[in-house]
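Note that this complex is displayed minus one protein chain, with the remaining chains in position.
Showing chain A:
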C-alpha cells in the first residue's frame, strides 16, 4: 500500500479533492477505486504533489464522491444526468447511482420525474416496467426498449407483425407476443435480449406433434420459469399455452371449452399463492366477459365468472379490466366509469359487488376515452382513467391519491409498475411518463 494514512488526495481534472480510504471503500471492490486501492496496485501518489491524478471531469466527481460519503445523490440542476451517468459508469459506480436515485415504491408519494417522447407513428399498445427501472413500449409492430437511464436500446420486432403484448422475463430478456401472418408461420411469440434486441428463440405451439402458426395475446410469467400466453391457432386451437423460459419448449396447452373464451384473453395473471392462472377476456374483444382461474396441475378451471345472461340494461357495468388480489382472496374489476367491483374467489358462483364510492369523476369524459386498467402493487390498487391514475389503499380500497400528469398526451391507455417506478403510456401522442418515489426525507 502506498498510502500510510487513511487520508487520500485526488487531483481530478485539475481540482484537488481530499477524502479517506474508508469513504472510497464504500465503492466496493468492483469499482475503479476498489481496484486502485488493491494491494497488487501499489498506488503511488505523484512524488511532487502527493496527489493521485484522475483525468476526469471534477464536477461529476464531486457529486459521486458525495454519493460515496452519504449514500445520497443530489444532481445539480445544471448538470445533465447523462453526463453523470457516463462518469458513474467510468468509475464503476452506476449501480450506486441507480440505488440512490429513487426510493422504494409508494403509490401515495410518487412524483413525475420525466416524460419520454417516442417516434412511432401509431398508438401505443402496451407499456411494461422492467425489473431494473427500465421499460418497454409496444407500438404497432415494434417494441421499444429503454434502460433505467431511459436510454433507448435497439427496438425489437417479430417479423414486423402487430404486437399484442410484451413482458420482462428478467432484466435481460423480453418476451413479445404478436399476430400471425396467415400461412407463413410468422408472428407468435419470441424471447429477445433486451439490450441488443437479438432474438433468442421463438416459442412454438404444436398440436399432435405438428408445429402450428398462431396469434399470441396476453402474457404472464411465473416464478418457476414458465411463460403463459393466450393463443389463437389456425384450426381452432384456442387456449392457453405454457412454455419453459429456459429451454423455450412448450410444456402444456389448455384448450378452451366450448362457449368459454380463453384464447382471446385480454389479461393473464399468474397467482403465486394459489398456483393458478387468472384468465380474463373482456368487452369489447368479446361480447361477454369471461374470467376464470385455471389450475394446470389438475388441468381444470377451478373458478369462473361470466356476465352471460346478465341483464343488458346494466350496460354501464361492463367489466373492462380485472385483477386478482390474493391477499384478500378476491378479484377486483373496473368498468368504463371507473367503478370498482369485487368478487369473492372463495365462492364459485359469486356476483360482482360494485363499490360506488370510488366513482368520483363521472361526467368528465375526455374526447377519446380509453378503457380503464388496473394494477396491484405492494397492497395498493391502481386504476387508470382518462389522463390520470387513482391509487386506492386499505381493506376498503379508499381513494388516497390521484396521479395527473400535465403532459399533452391525452388519455392513459396503459400503465405498469416495476423496478420501483410507474410508467404511464398516453394514447394520443407517443409519450410516456415516469413516476418515482423520492428517497426518504433527510429528517
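Throughout what follows, contacts are C-beta pairs under 8 Å (C-beta built on N, C-alpha and C of every residue); 3 or more make two chains touch, one makes a residue touch a chain; residues count from 1.
Keep in mind that, in the parts below, contacts and distances are computed from a predicted model.
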| item | value |
| --- | --- |
| "G protein subunit beta 1 like", "Cullin family profile domain-containing protein", "Sodium/hydrogen exchanger" or "Sorting nexin 4" - which is the UniProt name of the missing chain | "Cullin family profile domain-containing protein" |
| Chain not shown: contacting residue from A:74, A:89, A:182 or A:398 | A:89 |
| Hidden partner chain, touching residue among A:52, A:265 or A:294 | A:52 |
| Touch residues of chain A, complete complex, unshown partner | 30-32, 35-36, 38, 40-44, 52-55, 89-90, 92, 195-196 |
